[in-house]
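Shown here: the complex without one of its protein chains, the others still in place.
Now for chain A:
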Amino acid sequence: MCDYRALWSDVVLIFPILDGKYPVKNVDEKAYENVYRHLSYVGNIDRLTAIIELETESIARNILAPKFWKHFCLTSGESSSPQHKSLSDSYAIGALKDTNALFSHFVEAIEELYNGFQCLQEMKSRLMQLSKNPLLSAKLKSIQTTLHIAMLAQLPPTFNSIVSDFYCLHFRLFTKDSYQASTTIDSEVFTDLPCVGCNCDVEQCCCVKLSEMVKSSNFKLFELGLIDRLAGSALTALIKLKIKEHITDTCLGIFDRSHLKQLESWINDTVMTWLTSIFTAPKSKKDILPEKIPDSVQAFKVKLTYFMYETFAQNVISQFFSIIIDYPDSTLAIDDLRICMEKIDMRVYLTESLRSSLEARILHPGVNTMDILTGYVAAIKAIRHLDSTGVILEIVTAPIKDYLRKRNDTVRRVVTALTEEGPTDLSEELAKGEFVKEGKEAGLDEFSNWENWEPDPFGIDPNILHINSSKIIRSADIISMVVDIYGSKELFMVEYRNLMADRLLSQLDFNSEKEIRNLELLKIRFGESLLHSCEVMLKDVTDSKRINTHIHGDGNCNESPLFDISALIISAQFWPSFNKESLQLPEEMENEFKKFTSAYESYKGNRTLNWRTVTGRVQIIIEIGERVMEMTVPPTQAVIIYHFQKKNVWTLEELSTLTKVPQSALRRRISFWQNHGLISETEPGVYSLLEKESEKTQFEDMNITDADEEDLESAMASASDQREEELQVFWSYIVGMLTNLDSMPIDRIHQMLKLFASHSGGVEFTQDELKHFLQRKVREHKLLFSGGVYQLAK
């Protein structure tokens, strides 16, 4: 029998792991022969194989893995701020291992692990050699797998930070060249800065050394087959971070350039080359041709490109408000975003972020209506460029519309913007006038044009789509979008008519050509019927001029006239209703008007004139003392001062009865003359003329333009008054309802009336308007309101 002890020592010599050691010594062939001979004799080779396998596993599990992970656990306390640490420490030049503690830890750990791995690998190959059984290799688990199992079972949670620190450095080293190329700092200045790669002073730059270390570590990891498991997630996180940083660095706030191309090439050139260099570490860089890029990297690239698009799109979207404001200049940024949106579904994110930024930036009381409108128009243009279907537009601009609807000067602003030059370009848009025809045709041909039908884009809440599913609305042009704020163009046209009436009445010498041009443009867009009254109004003005010249030229009426009269003769049915102010003229004045009226009557048979004395302009000359003033004032003011000719002191009451102007209004009118220093209120309610020149100083300030301030008051009935008149139509319905049903809450009344309204000319009104109306009726004691319901007053 052989010596078992000698045999065992031979076995241990070949497989030192059986003794718990693993630095491998070279063994000569004789020992193999010896062991093999003996073992095969005993028939114990299989058992030895099993033992070795067990031992390998236990070494991997109990020694290698814990040791490897210990490197990470040791630093886990410090690694809470790895970035910070590596930065602050890096200035201590000293030994390389001290400059980047985490970095060196990682290198060390890999070194050890690799050694262990190689030893185990050796064990396996020796076992193979010993057993001389080719099938054995298939039976044995690969050492890699064993090691993986052991290592991953003991994965500590903090190792990622170290790994990412390692690769962060690697990335810095890698991009150093391109960074230096891209920085335009003078080379002299550059030497004073720490090296971008290793953060050391340039003279002591250790980049090359570091690169070597990194390369070898990578190679070892690759050999171990651990690179994906160990570094994968850290790498992904790192690269994502780098992409984000890169996008923020290069694209933030720059909208007049396209960034996508440049970003894509950055991903390709920098990131992918770097990744490839990690995953194919053993080969030299020159060997790596594009087609040789491993599959894992290729898959990674797809993911990263996607991520890049997403990050870029998010970046653009977060600045979309500024893009909107810069619109015509930011077209390229929108183009970029559009490309991204084709690849990634960002609609919901876009609409939400845009909605909130719009709300934060323009939809608050601090912004004036014109600016909101400007923003709205810009948003329409920009978003239309992004998405031609108009769905995003519809959703994003809904809050703007809601908000504008709440502002009471919106209509007026829109109309002003339409007719005057302004920041919104609405007037330009109106002048174009092409879009509408296009839109109309598309709308009419919806059925015949079915072949060009396109489904609505996905990713949008179908409920929203449902509300405005009409394609016609969505393909409408900017002016229609603006007018759409109120849901109907009628309201806009009414407001346009009011504004025009005011303009025509206040500037009696108005620029008719411009008005007619605007009117024609609006007619193209909104149709003749809505603007019919405006047309009549303009015609009234031109007709009036003709009638005036005719009457003035006619000899019989102006024998010794007191003053010249020219009239704006209006067709009352087509003008907005006037407010109810009135003014009684002195008799001699009235006679002049009567003369004019009779001249008119004889000129236009069977027709007569109703004068609206409050409105108009009077040119007067006031001679007081040595002063002579010539000015243009509204009729009421003229009549007041005219009365002061006969009597120097008037009480408010006397004047009021004489002119039939209510005292409060009269007081306001008199204050015009008080401002001019002609009249003063000597006692409350008593006014007297100031004939002396002692108030001369006040006269100096007097300016004819002062008269215009008063004129800003509109001669027309206010919009709410007109509205109430419209609602008056429903009063009989309301009375009927309440008689039958006794008492009703407002929402039921509103609902019922809406039913009627649809039959009677389609007067639209909101519940708020109805509430105002009903409350007025309550004040007039026609209704009772209690407990949330309205009742007829008995």
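Note that a contact is a pair of C-beta atoms (placed from the backbone, for glycine too) under 8 Å apart; a residue touches a chain by one contact, two chains touch by 3 or more; residues count from 1.
Convention: contacts and distances are computed from a predicted model.
K.L.:
From the names "DNA replication complex GINS protein SLD5", "Prefoldin subunit 6", "Anaphase-promoting complex subunit 11" or "Dynactin subunit 4", which one matches the UniProt record for the unseen chain?
P.N.:
Listed in its UniProt record, the absent chain's protein name reads "Anaphase-promoting complex subunit 11".
K.L.:
Among A:L491, A:I620, A:V735 or A:M752, single out the residue that touches the unshown chain.
P.N.:
Hidden-chain contact among the options goes to A:I620.
K.L.:
From the list A:K303, A:K514, A:H550 or A:K604, which touches the chain that is not on show?
P.N.:
A:K604
K.L.:
Which listed residue (A:I344, A:L568 or A:V686) would be found touching the missing chain in the intact complex?
P.N.:
Residue touching the absent chain, from the options given: A:L568.
K.L.:
Using the document's definition of touch, tell me which of A:D335, A:E535 or A:E726 contacts the absent chain.
P.N.:
Among A:D335, A:E535 or A:E726, only A:E535 touches the chain that is not shown.
K.L.:
Please output the residues of chain A touching the missing chain, sorted low to high.
P.N.:
Residues of chain A in touch with the missing chain: 505, 508, 532, 535-536, 539, 543, 562-575, 589, 592-593, 597, 600-601, 604-613, 615-624, 630, 635, 638, 641-642, 644-645, 689, 691, 715.
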